[in-house]
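Below you will find the structure I want to go over with you.
Here the complex is missing one protein chain, while the rest keep their positions.
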Amino acid sequence: MPTATLLPLAVAIPLFGAVLLAVAGRVLPRTGCDVLATAVAVGDVVCLALLWPHTHGVATAPLGGWPAQVGIVLAADRLGAGLALLAACLVLAVVVYSWRYFDEPSGERAGVFPAMVLLFEAGMVGFALTGDLFNAFVFFELMGATAYALTGYRIEDPRPLQGALTFGVVNSFAAYCSLLGIGLLYARTGQLNLAALGRGLAGHRTDLLVVTAFVLVITAMLVKAAVVPFHFWLPDAHAVAPTPVCMLLSGVMVELGVYGIARIHWTVFSGPGGVPDDAFRRTFLALGVLTALTGAAMCWQQRHLKRMLAFSTIGHVGLFVVGIALLTPDGTAGTALYVAAHGCAKAALFGLTGVLLDRYGSVDEPGLYGRARELRLVGVLFVIGALALAGLPPFGTGLGKGLTEDAAGHGHPWLPAVFVVVSAVTGGTVLRAALRIFWGFGETPRPRPGEPETTGEGEEPEIRGPRRALPPMMVAVPAALLAGCVLLGCVPAVARALAGGAGTFTDPAAYRAAVLGPAAAATAHPGTPGPVPDAWTGAGVLLGLLSAALAVALAVLATTRPPTWHRAIGATARGLRRLHSGHLGDYLAWLALGVAALCAVIAAQT
Amino acid sequence: MGPWPYLAAGWILLVALYGLVTSRNLIHAIGCLAVAQSSTYVLLLSVGYRRGGTAPVFSDLRPGSRPVVDPVVQALALTDVVVGATVTALLLALTIQLRKRHGTVDPQALTGLRG
């Protein structure tokens, strides 16, 4: 099938599936809805898999038959299509995972939950494939609106409602900032197509209009990607969303924010009249490192398992931001693989946490101490997931981390250390929890009264009714996801394809030529760099082993002899935690501060 | 008119942000969010204005006889309105349930999630 068919189909299939489910769910029994949802999810995976071979360069689909100057064009290179494929695969995993898991409304509303998941998928796929800035805003909001509703799904408990509201208000406000930025760019260039915007900016020098527009447009992506100080909503939302939804939020939605930053920078702002490379590189390297360290430090201090995993996502997002901020094809290629493998591992870990919630009605690390000894298989999978998070070879996370470290180490020899520390701490935290919960390692953790923290006890169980056997899919899906994470690291074709894709992704001229026609490319960046590394290196393997060993050491240390922190470190940690106050006004004040700081920092460098 | 219409949009955004930061009532906060969104309407429509232009509707206007304002931003604003209304509805639904479960709509009284 031609790309002009496959690209819109990838969005249309889940949209149509959602309609089918909403209508058929009124008459079909629960099983029928599950089968239908799975069929639609499989259909979209197949559609995107068929698209994959067509993405050597940039595959385009002019919608409505209009050229890019007039209408909307969908444009997919390998990284965009790959991210859409990752989203589709995780949606399939989530749909299968929730087959018998969820206490969904029955009767007329049996199809509503899977229909919402499919709409969420349409939003993510549309956002990854669109080549138009305003259209990206629309799909960003589709992704957002469905995610808010899904996050607040458990209406009997006030915390999910609070998390969903914070999520909704902060994300929507950022989206409006973004739209304001789109308005400024439209005023300057009279374009909305990404490639045409990039060309339109080239005719003018970089002034404060461009800087302000850049910061405003990128605000929504920074919030979605949970970059410090725009990240406060994420742990609140991810800790309280139903487990299948968490798998999607942490596994791919947050990463779409990082993708958005990179895509918009490369297509619109990378040329003359945009944001200078050095300014972007320095600013986002700093933001990435700050995010990574904050995420890791906060992750270590959590006892609520989902919140722990949420902060680990923030830590990893920081590393992804570092990867794309290098502005090199090898950094981008490594990050792409890292994102895919991390998505699988993180979704698997959330899925396994769902098993604990299902069995014990709690996701609290001290509360579950030693209680899950009978779930040996789940425990082993949890440990494997933690090691994957730490970047142990041969997991894809290890390869992605190794490639990104290698790329980062060229200009900044200290950056690999950040990668090692952050993956060791996040992996070690999860490992610590696994050792305590599944094996009862060390002594019973002492309560910490008076600390500002969220416990994971007294959760509303996500299923009710008589105790039944553990649905096999709740273990099979995380196991399959972890296997996927290994495959990403072991099948060289994947890394090679992504390396090729990164070359196209970081070449605005290729994108412009594909979208606007060959004549349009004349003014863009010259030259294509050499081959992009795509295989394990000795250093990569060693650093992966090092961070995994550090993770194990940290976990064992934390369980056997609870650390006595230096007073200064303890105070810093408590202060950092106190900033995560759960207060909406605080979060928006931080957002404002972030926008102001970015404006000032980027303007100072242009 | 100089840059005043654009400045008005920025002012509306900042006013809304002030409201959001200091809000003691979630309904008020959601209202502020709607105000923030209206800043985008103001900016989009003023960006599309053409001096002496009329509405881009040719049912009673011969094409080419008069300048028309930019129709694209109007369509964008229309899309934006629907997006904003729906998101507001969702957030209000969440607030209704939160009020039932928590007995308050004051964001400063919500302390379930921190650390």
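By written order: A and B. Residues from 1 in each chain.
Following the convention adopted for this analysis, contacts are C-beta pairs under 8 Å (C-beta built on N, C-alpha and C of every residue); 3 or more make two chains touch, one makes a residue touch a chain.
The rule is short, and it goes like this: contacts and distances are computed from a predicted model.
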Among "Carrier domain-containing protein", "VWFA domain-containing protein", "ABC transporter ATP-binding protein" or "Sodium:proton antiporter", UniProt-listed name of the chain not shown: "Sodium:proton antiporter"
Chains still shown that are in contact with the chain withheld from the display: A, B
Contact with the hidden chain (one of A:33, A:48, A:145 or A:532): A:145
Touching residues (missing chain, whole complex) on chain A: 2, 4-5, 7-9, 12, 15-16, 18-20, 22-23, 26, 61-66, 69-72, 105, 108-109, 112-113, 115-116, 119, 122-123, 126, 134-135, 138-139, 141-142, 145-146, 148-150, 152-153, 155-156, 184, 186-188, 190-192, 207-209, 211-213, 215, 579, 581, 583, 585-586, 588-590, 592-593, 595-597, 599-600, 603
Hidden partner chain, residues of chain B it touches: 1-7, 10, 14, 17-18, 21-22, 46-51, 53, 55-59, 63, 67-76, 78-79, 81-83, 86-87, 89-90, 92-94, 96-97, 100, 103
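The definition used in the following text is that only the chains that are shown with their structure count from here on.
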For chain A paired with chain B, centre-to-centre distance based on mean C-alpha positions, whole Å: 27
Partner chain B, residues of chain A touching it in the complex: 134, 138, 141, 144-145, 148-149, 152, 155-159, 161-166, 168-169, 172-173, 176-177, 179-180, 183-184, 186-187, 192, 235-236, 239-240, 301-302, 451-454, 577-578, 580-585, 588-589, 592
List of chain B residues in touch with chain A within their complex: 6, 9-10, 13, 16-17, 20-23, 26, 29-30, 33, 36-37, 39-40, 43-44, 47, 72-73, 76, 79-80, 83, 86-87, 90-91, 94-95, 97-98, 101-102, 107-108, 110-115
